[in-house]
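Excluded from the complex is one protein chain; the other protein chains are retained at their positions.
Up next, chain A:
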C-alpha cells in the first residue's frame, strides 16, 4: 500500500513545482499570484472551494482500508448464521478476494501484502497481544512439550516437505526440473511453520480446552526462531555454491543465538518497562504507552540483529506483565488491555483481507503437480510429525496426550500470512511465483477446510472444552495450597522436580526482583491477596454496572448463616452506630449529586471524572442512578427488622490507583495516593452502598477509630460482593480466550 502510493506522491511533486505542504486555498492563491505575475491580463476568481486529494491521499487510503476492514468485521457479527459456521478468517479472505477482483476489474493496481508492512506494522500487535495475555501457568507446565513440537516438529516438517518435493520435482512429466534441492528446502522452511495469526483466529472461536490451546498456540509462537534461522540459512546457501558441514553447524549455533538472543532482548526491554512503570504514579495518562512502546522497541531491536522478533516480543510481554500490572492504575490496565485487543483485531482483519487481495492481484504460476503435492505433503508430514513426537513426549509427561489430543494438535496446524510474507521476500524469479501460488493454496486449504471443519470435529469427538467459569477464590486458595503441598512432598522425597524449582524462582522473585520493580507497598503483597483484591474489585464493578445492587440484601443475610452460633464466639459482623450511619448517608448523597454534574464535563485529558470505565453509557448510568435513588428512598422509609446489620462503608475505589493493600496496623489508608478524584471515585461504590444500607437500629454507640472500622467494614462489603456475581459474565476480557 505504502510503496505504491509513495511514488505517486513524488511524481506529483515534480512537475507542478507546488509545495504540497501548504493548505489548498493559500497554495492556490500563491499559484494564482504567480500567474498574475506572469500574465498580466488574466484574473481568476478567488477559489472558495477547491479539491486537493493528493495532499491527503496516503492517510486517506490507509484509513479507508482500515475502515472497510472493520465494517466487514461488523457485518459478520450481525449475521449470526454465517458466523457460526464459517470462521471469521475465511470470511475475511473471501471479502479480500472480492475486493481484489473489483480493483482488478477497475484496472487499478491492487495493493499487495507487502512484507515490510506486514512484518513491521501488522504482525507486532497480534503477537504482543498474544504474548502479554499468555497464560503463564499452562505455558510453563507444558513448556517441554511445546518446545519439542516447535523445534523438532518444524525441523521435521521442513526437511520432509523439502526433501519429498525435491523427489517430486525429479518426476519427468512435471516440468519441474529447474528446482534444485536448496530451493525445495527453502520452500519447505517457509511452508512448514504453523502460523500464530491463523491459529489464534480459528482457535479463539472454538473454545477448546486450555491444554490443547496452549500446545498449538505455544508451538506457533515458538517456531518462529526455527523458521527465521532455516529461512536465512537456506537463502544464504542458495546463493552460495557449496554447503559444508561447517555451515550446517553454524546453522545450529545460529539457531541458539537467534532464539536465546531474541528472548534476552525481549527480557531486557520488559524489565526496563517494568522499572519505568514504577515511577509513573504521577503521570497515569501515558502509562499504557510505555507498555506498547517498550514492546515495539523490543521487536524492532530484535529484528535489527536478525534475531527472532516474535520471541523477543513474547519475552517482553511475559516479563513485563506481572510488575506493570502491579504498578499501573486500573484505568491504565484497562486501556492497555483494550488497545491491545483493538490493534490486534484490526491487524488480523487487515491481514486476512490483504491476503485475499494479494491472491487476486499477484502474479501466479500454477503448476498442478507442485501445488497438489505440496498440500498433500504438508498434511502428511504434520500428522506423522505429531504422532511421532507425541510418542516420544508421552514418555516424559505426567498427563499423557491422548489420541484425540493428538488429532486436534495435528489438525490445528494452520498456515497463514507469515508463510506468504516470507515467500514474498524471496528474490524475484519464475520459481518465486510458483512458490507463492503453492503457498497461497496451502494457506487457503488450511484456513478454509481445516478452519471450517475443526469446530464440528471438536463437537463430534467430544473434545473437552474450556471451562467457562471464572476463577473462584476457593480454586485460587487451593491452587496455591497444592503448589506448596507438592513442593513439600517433593522435598520429602528428596526429588528436585518441577515444583521445587518453581518455588525457588518465586522466592527469588519475591525477595529481589519485586522490590526493584514494583512501587511502594505492593511489592510485598502475596499473590493470594492481590487476587482477592482484584476479584473483589471486579465483582464490585460488575455489580454496579448491572445495577443489581438489590441482590445485596439477600446475599448479605446469608453471611449470617456462616457465622458460628453461640455466645462465646466473637461476632464477626460489628454493628454500626446510628450517628455514623447518618454521616455516611449524607456523604453518599452528596457524592451522588457530584456525579451528576461531573458526567457532563468530559475532556480527553481528564480521566478522573469518569467513575466507570467499562463501557457504561451515560444514559444507562443515569437510569441506574434514578433506580438507586428510588431504592434509597424506599429504604429510608421502611423500618428494618434485621438484627445483624452489615455495616456500610464507602470504599475508596480511586480511579487512578488500584486497590490498596491490607495493612493491619491500622494503616490501610497508607496505600492510597492522594488524588482529587477521591470523592467521585467513591461514587462507584457509593451507589452500591446506598442500597445495602438498612436503616439501622442497633444502638452500639461509641464511634470507633476510623482505621479498623474501615478494615472490618471493607471486609463485610467484600463478603457480600463476592457472592453477587450477576449472571452472564460480562466479558471483561474482551473476547479473549484466557483470563488475563
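The criterion applied here is as follows: a residue touches a chain if its C-beta (ideal position, glycine included) is under 8 Å from a C-beta of that chain, and two chains touch if they have at least 3 such contacts; residues count from 1.
What we mean here is this: contacts and distances are computed from a predicted model.
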From "GPI transamidase component Gaa1", "glutathione transferase", "Calcineurin B homologous protein 3" or "Retinal outer segment membrane protein 1a", the hidden chain's UniProt protein name: "Calcineurin B homologous protein 3"
Touch criterion as defined above, residue of A:52, A:480 or A:509 at the omitted chain: A:480
Residue among A:207, A:364 or A:500 that touches the chain left out of view: A:500
Chain A residues touching the omitted chain (full complex): 394, 398-400, 402, 467, 469, 472-475, 477-482, 484-495, 497-498, 500, 503, 507, 510, 524, 526, 528-529, 532, 536, 555, 557-565, 572, 662-665, 711-712, 714-715, 718-719, 722-723
